[in-house]
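A protein chain is absent from this complex, but the other protein chains hold their places.
Order of writing sets the labels: A, B and C. Residues in every chain begin at 1.
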Amino acid sequence: MLGTIYELLRNLFKKPMTVRFPHESIEIPNGFRGEHYYDIDKCISCGLCSKICPNRAIEMIEMPERYKEKYPKSYPRIDIGKCCFCGLCEDICPKDALKLTKNFFLSTFDPKSVIKEPIKNDMD
Amino acid sequence: MIWIKILLIPVIGILGIIIGLLYSGIDRILAARMQSRVGPPVIQPFLDIRKLMIKENIIPENSIPWLFNLMPVLCLASTIVILLYLPFGFEPLLRGDLILILYLLIIPALCKVIAGFSSGSNYAWVGAQREMVMMMSYEFPLAITIISIAYLFTSEGIANPFSIQTVISNPCWSITGVSGFLGLVILFLVLLFVMPAELAVIPFDLPEASQEIAGGILAEYSGRNLALFYLAGVVKAVVFGSIIIALFFPYGLNIPGITGILADLVFFFVKLFLLVFIGSTFIRVAASRLKISQVVYTYWFVSVLVSLFGLLLIVIDIL
Amino acid sequence: MNETELIKKIESEFGIKAEKQRDRRIWVTVKRKRLMKLCRFLYAKNFEHLSAISVTDFPDKKVYELTYHLWSYRDKILITVKTKIPRNKPELESVTPIWGESAQIHERELHELFGVKFNGNPDLSPLFLEDWNKEPPFRKDFNWREYVREEYYDEKNEREKPYFV
Partner (left out) sequence: MRKMREKNPTSYELLFGPAHPGSGNFSVRLRIEGERVVSARADPGYLHRGFEKLMEYRNAMQNSVLSDRLCILEPLNWNLIHAEAVDELTQEEIPEKAKYIRVLMVELSRIQSHLIWYGAMSMGLGFDTGFKLAFGYRDYILDLFELITGGRVYPAGYICPGGVRRDLPDSAEGRIRKVMIKMEEMLQRCENFETTTILPRTRGVGTLSLKDAIRLGATGPIIRASGLKTDVRRDDPYEIYPELDFEIPVRREGDAYARCMIRRQELRESINIVKQVLDRMPKEKLKPVKPKLNQKIPEGEVYVRNEIARGEAGIYMKSTGEDKPYRCKIRGPSLLHMIPVLEHLLKGCQIADVPAIYWSLNICPADMDR
């Protein structure tokens, strides 16, 4: 009984444990598994990432016509909506072309925007 | 004069609601702090009410619609009516006595019982049964307390012992000796202990116990009706706090003029705040919900015995 | 009682081969007719805890292989009893009378997922699946891809295509 009263009154005058999220946040450590970062110039189109992906979120696609000359092979297109952020693609990538970043602000209202093309389509 | 009073009735009602919601907001912040959280902003209860008011009001197929819709209104109305009989730092609007208030206090609880029975859900049914048992158990120590104070006044030869005016103008502490003082302290503590049950906060919120019977009485309520019940709850905190203040701490600051009235009002709210903090917020975060058998035991045995002991001390003092 | 003693006992009593896989692990294969007798024998030898029952489906050999994993709190040995039943008539006597409710619930699950019928089990009502009237889903020959394509595939949704095309 006294223990309870002591604990509660102590809490009343202590700093709360929680943080008010949008205004302040805890630090994200290195190695966090967030949104993908893909570097097409390092990619050798081995397709390992699409084979290891447990959810088949990665699909190897051909590039559109105007990039065809520069990038003739097939490249991974990542569907973040299917991704479980396991990081197997990052681990298996022989050239470090695919990496997971710290960005976790991924929720969106637009189902189209969850698909990450190998090259950002600037103007279609 | 009568017109001013009639005009003041809605003012008091709205004031009661606003004060209640404000306390509810402060209560939530303090509870959050005691739980090591930041908590919502003070105006959160107002936002909640607004949201509930604009939401759809679902009436279940199984219910008895007219009772189902009437009860929230009646509950809030009867709670506000009690407010009119109570001193709010100034003279009460209507003249009543303590017995009347005791009766009026039952009405909101009864409304909840009927609401539970009329919603036609098993959860609500269990909740209504529990509310009835609760009502029967906490009413007794409450009655003993109030009657003891009236008895004190009678034996001191004060006219109209049950009238609220008498209670306010004669602070009970001043007319007793040592053992009577102790008796009053005990009675005050009993009344403070009845407060969480009357307000249905956590150790005694069995009728609504969300983890057991999924909201109980309020299981089927939504939208406007739920908002009315919520408002009735917050006003009831003000009402019950005011009753305790009227019985035990009717002191004012005795400053003349209009500033005096305002100062009394502020002083009254501070007292109210302290009472609500101890009787509701603190108990709410400190305890887990009791079982119905434990509630009956606490009120029928422990509280009744303690309050009877308090009465005995007062009797000794008078003799 | 340690592993070697137990193996000897089983071998002398039932004339079947028991194999020690590693410390605290014994594997026994038994004919289905003698399964109940072996189970009773092991229960009497303090194998009070039925850890799990599992069914493995072999469509090409046309058998179901059942494994009972039993643990002895006293001797700290896990013994696995294996038995085979024909796939076209998957029936078997229930071990509920021996291990009580804990066996009952495992058997109920396997009845639902593999269609094995356990004679003597008081309650084999559906457990996890809702309104299921197809063949038991955990069999190897249950074509879940076809099932999902029929029931859930939304052809208009581009993003679902890689799973089905």
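The definition used in the following text is that contacts are C-beta pairs under 8 Å (C-beta built on N, C-alpha and C of every residue); 3 or more make two chains touch, one makes a residue touch a chain.
Not measured: the values here are computed from a predicted model.
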Shown chains that the omitted chain touches within the full complex: A, B, C
Per the touch definition above, residue among B:Ile17, B:Leu104, B:Ala150 or B:Ala209 touching the missing chain: B:Ala209
Candidate in contact with the missing chain, chosen from A:Ile52, A:Ile80 or A:Ile119: A:Ile52
Contact residue for the chain not shown (choose from C:Phe14, C:Phe41 or C:Phe138): C:Phe138
Touching residues (missing chain, whole complex) on chain B: 31, 34-37, 62, 64, 117-118, 120, 122-123, 125-126, 129, 202-203, 205-206, 209-215, 284-294
Positions on chain C contacted by the hidden chain, ascending: 21, 24-25, 27, 48-52, 54-57, 67, 69, 71, 73, 76, 78, 80, 99-102, 104-106, 109, 113, 127-130, 137-138, 144
Missing-partner contacts on chain A, residue numbers: 1, 3-4, 6-8, 17-18, 26, 28-33, 48, 51-52, 54, 84-88, 91-92, 100
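Here, only the chains that are shown with their structure count from here on.
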Cα-centroid distance, chain A relative to chain B, in whole angstrom: 53
Centroid spacing, where centroids are CA-atom means, of chain A and chain C in whole angstrom: 40
Averaged-CA centre spacing for the pair chain C and chain B, given as whole angstrom: 61
Chain C residues counted as touching two or more neighbouring chains: none
Contact set on chain C toward chain A in their complex: 159, 162-163
Chain B residues touching chain A - in the complex, by the definition given at the top: 30, 32-39, 282, 285-287
Partner chain B, residues of chain A touching it in the complex: 4-5, 8-9, 11-12, 14, 16-18, 20
